[in-house]
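Structure below; questions to follow.
The complex appears here without one of its protein chains, the remainder shown in place.
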Amino acid sequence: MTIAHDDIRVAGEVAPVATLSMAAALNLALADAIEADTAVVVFGEDVGALGGVFRITDGLTARFGEDRCFDTPLAESGIVGTAVGMAMNGMRPVVELQFDAFALPAFEQIVSHVAKMGNRTRGVVRMPLVIRIPFGGGIGGVEHHCDSSEAYYAHTPGLTVISPSTPQDAYSMLRAAIASPDPVIFLEPKKLYWTKGEVDTSIVAEIGTARVAREGTDVTLLAYAASVPLALEAAEVASAEGRSVQVIDIRSLSPFDDATVTAAVRATGRAVVIAEAPGYSSVASEIQARVFERCFEYLEAPVRRVTGFDTPFAPPKLEHWYLPDVDRVLDAIDSLHWEDES
Amino acid sequence: MTIAHDDIRVAGEVAPVATLSMAAALNLALADAIEADTAVVVFGEDVGALGGVFRITDGLTARFGEDRCFDTPLAESGIVGTAVGMAMNGMRPVVELQFDAFALPAFEQIVSHVAKMGNRTRGVVRMPLVIRIPFGGGIGGVEHHCDSSEAYYAHTPGLTVISPSTPQDAYSMLRAAIASPDPVIFLEPKKLYWTKGEVDTSIVAEIGTARVAREGTDVTLLAYAASVPLALEAAEVASAEGRSVQVIDIRSLSPFDDATVTAAVRATGRAVVIAEAPGYSSVASEIQARVFERCFEYLEAPVRRVTGFDTPFAPPKLEHWYLPDVDRVLDAIDSLHWEDES
Amino acid sequence: MQHEDMLPRSTVTQLIDAHGTVVEDEQYALPSVEALLAAYRGLVDARRINDQASALVRQGRLAVYPSSHGQEACQIGAALALSPDDWLFPTYRDSVAVIARGVAPAEAMVLLQGGWHSGYDVRRHRVAPQATPLATQLLHAVGFAYAAKQRGEDTVVMALCGDGATSEGDFHEALNFAAVFRVPVVFFVQNNGFAISVPLSRQTAAPSLAHKAIGYGMPGRRVDGNDVAAVLAVLGEAVALARSGGGPSLIEAHTYRMQAHTNADDDTRYRERSEVEEWAARDPLARLRTHLTATGALTDAREEEFAAGAEEIASAMREALAVDAEVDPEDLFRFVTATRSPQLDEQWRLLRGEIDRTRTEDPAQQQIHGGSR
Partner (left out) sequence: MQHEDMLPRSTVTQLIDAHGTVVEDEQYALPSVEALLAAYRGLVDARRINDQASALVRQGRLAVYPSSHGQEACQIGAALALSPDDWLFPTYRDSVAVIARGVAPAEAMVLLQGGWHSGYDVRRHRVAPQATPLATQLLHAVGFAYAAKQRGEDTVVMALCGDGATSEGDFHEALNFAAVFRVPVVFFVQNNGFAISVPLSRQTAAPSLAHKAIGYGMPGRRVDGNDVAAVLAVLGEAVALARSGGGPSLIEAHTYRMQAHTNADDDTRYRERSEVEEWAARDPLARLRTHLTATGALTDAREEEFAAGAEEIASAMREALAVDAEVDPEDLFRFVTATRSPQLDEQWRLLRGEIDRTRTEDPAQQQIHGGSR
């Protein structure tokens, strides 16, 4: 399925600071990375002439040629396995897997090789490759097009797993991912592809760090990807109701920024984790467990989580019931044993 | 790799109650299931003449014929995908994937179809199939032979994920898995294949329930698979040191028996979760998070977890450092804010 | 079967050419006039369904539609080649074949409308759910056929996929399993030249996709996928082989997707209009109409009757999709497993509470939808 979209075609025509959609910021990051390092190659299904079903690679083949951005046969294990070999031989592959569920055919290559090659060879062969995966719901996609599979990757030792929630982070984190000597699963919240924001191309992101997206003193919301704007919206509503809500954009799912998160929750004493994926054995449960363990003495109430249900992702017409929304987040906040209440 | 083993060849020659190794109990369960229901078929790599690299299917082809137990081409996605089609058409496939990491090529079939077909068809097409996977370490196996991947499956809605820790449960839970209308990932702790215990074939297991493996009042150890005997050993040592330790065998990783676990931890007020898999975003983190959230008011100390490190599984010579051991469990117990200390 | 016989012939099999002229073939006979008339009627319905569905997308009544406009001879050929008890394993592009097998158009459209992941009773219609993850369904077809064969049933299973899907590992594993176990499956590849934007030349360097068959030990055949007569003949042979215990076949149909991949796609980015026009001249309907009219089998009255029948289907589609089908949020939890777990019960109670509150706060609200407090 391709998805309706605005064209991007910004590659190479943007000033150092500009207002861009997340999609355009990603496109620019790819273009700048290709230009900066001859080892960088972008490939996958439909990333060439079409520019990707979400147009993230729009214009790259035209501008840089088939050697730098090209289509492959339709086989995800093939794409990732080939990328492993290219990374072994001096290239920095940046591959696109078209939708989250279509990364699954590559799972063995990702877990058994991408994640382990560096360890296996005692660091002699590193895997400087990036696997870009559009993920998450909110676009009314049919089955297999809206999953959030970050837990599979975050649970796998050796993988760096990151996801931006702003155009700025989309740009800076993708550049950082491409520059990293380690393999990065780069999860793109497709719901946010068309949200705009300022992008300063000189900002360098540090993988492994969380970002305080909003200051607040009563409760900390811990979110990533499309759940960050949701958390911010909930924080806004809650603040109108008199609660000061802090929002932290986790953005680096693995490794995890314990320092920032622990300090934040110790300060507020209350926390809610928000994520779209099914909650069971998830990144959200990990965050919840870590925060519980590290902030136990500081907690006024149990850490709560608001996640997708433990069901297959909903069909488009039921999606709004499935996804975490502002009400559900506010309910969770309300449940945190406030002294001003009963 | 095949692994040294004792032969089993018990199929069909055992009294209702007998002392069996876990391997023999599994073999008997398969034989009894084949005999009980003509829809049951067993297949996979080397399960025929060889009887499986762990001999779990030993003698089945000889006794029941190629129609009921047979070898396939070497392709795990093929095995699982074919099983999906067979399950759609009246069969009850029980497939063996040879080692945990060699289930990964089948991951797309498992996540996108095994787990979702029932939901997709509004229950019209159920998936009564069992995927048996030997998992975990403790046998000195080389890379790819000792992983614990339960988190991948437990996180996937639609899958039942279970793992026995005794020969009795091995028998009863495998029979229950084969009888289930839902797809079951049946994880066999290969370290325990050769441990013996009494098996009463008339005992029927109920999927979704945990089992109290040892009574105790001071602290609850929550474990599954090969970590259960470890927990029992640690409990024994701790009891010599004066602590009364309860051990719960989770055994049903998904669905999870909240009732039993919550009641247990509320009673003791202290808990340690033990599992071999890397801890990050794992089943152990899920259990830790759930227990925290449900028992918050009852806890004397943070719930701890003892897990494998967030590294690829160790090579044989380093395995003993990687795996949770008695000392590590005892250290975790010691950390639970005991009043009699400091 | 001799090894050489597994290789496709050097030319693509065609029985009626683009001008409606019959082509003599030493191996395949032209289907009977009745069969061709039935096929023509199918093509008329098929074209109408495709174009109606595309129109419904433009009107916002369908979320997405991967049209098989241009590939109707394959769709109808696949449906007609099967006996009533046979099974079809289709993809997202094969809605027309699904409908031709007896599924009500409105039920076939549930997926594309967003109401549920699949909208028809697969058992009643003997049509598997339309598969989205490419090539995965080919394995299901193999397993299904295996079970049928084991029970001594003479079911044949037709498994559909596109040219792009042949690159997936599951394609390989499915054909290999099918050949090793000699199961009654016909693998029918609609080679429409593109996988979304990627042309066949980026998909394979083989002489043809049908040349893959010998690597599994089954016959590979090539057929003009815009010639329903040839499609019926070649598929008919493969179905007969499968039914008689001769095992699987791989059939490659050369065809063309006349429209974009889906409504969301922009095919001007990756193919020349001239190429599309060339293929328009090879339209599957036109050539059969020419042939049947020339032989006198297709009269004006018949043509009108067929058109009216197609129009009826289209108007039923419009009607069915004009109303927003009610969706029930509890469905999210109902079918995940046969017995609902306590965890899912708990989660449904949470959602139920939210829904109740939404309704209480705004009792006027009849239709369930997401609210903000």
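Order of writing sets the labels: A, B and C. Residues in every chain begin at 1.
Methods note: a residue touches a chain if its C-beta (ideal position, glycine included) is under 8 Å from a C-beta of that chain, and two chains touch if they have at least 3 such contacts.
These numbers come from a predicted model, not from an experiment.
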Visible chains that the absent chain touches, using the contact criterion stated earlier: A, B, C
Contact residue for the chain not shown (choose from A:V84, A:I162, A:A238 or A:V326): A:V84
Of C:Y216, C:F306 or C:W348, the one touching the omitted chain in the full complex: C:Y216
Chain B residues touching the omitted chain (full complex): 1-5, 45-46, 48-51, 53, 71-78, 101-102, 104-105, 140, 142-145, 280, 309-312, 314-318, 320-322, 325-328, 330-331
Chain not shown, touching residues in chain C: 3, 6, 167-173, 176, 179-180, 182, 201-207, 211-218, 247
Contacts of chain A with the absent chain, listed as residue ranges: 67, 72-73, 75, 77-78, 80-91, 93, 105, 108-109, 112-113, 116-126, 157-158, 160, 180-182, 208, 254-256, 258-259
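Definition applied: only the chains that are shown with their structure count from here on.
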Whole-Å gap between the CA centroids of chain B and chain C: 40
Whole-Å separation of chain centres (CA-atom averages), chain A against chain C: 35
Whole-Å gap separating chain A and chain B, where each centre is the average of the chain's CA atoms: 31
Per-residue multi-chain contacts in chain B, two or more chains: 77, 105, 108, 112, 116, 119-120, 157-158, 254, 256
Per-residue multi-chain contacts in chain C, two or more chains: 116-117, 133, 169-170, 331, 336, 343
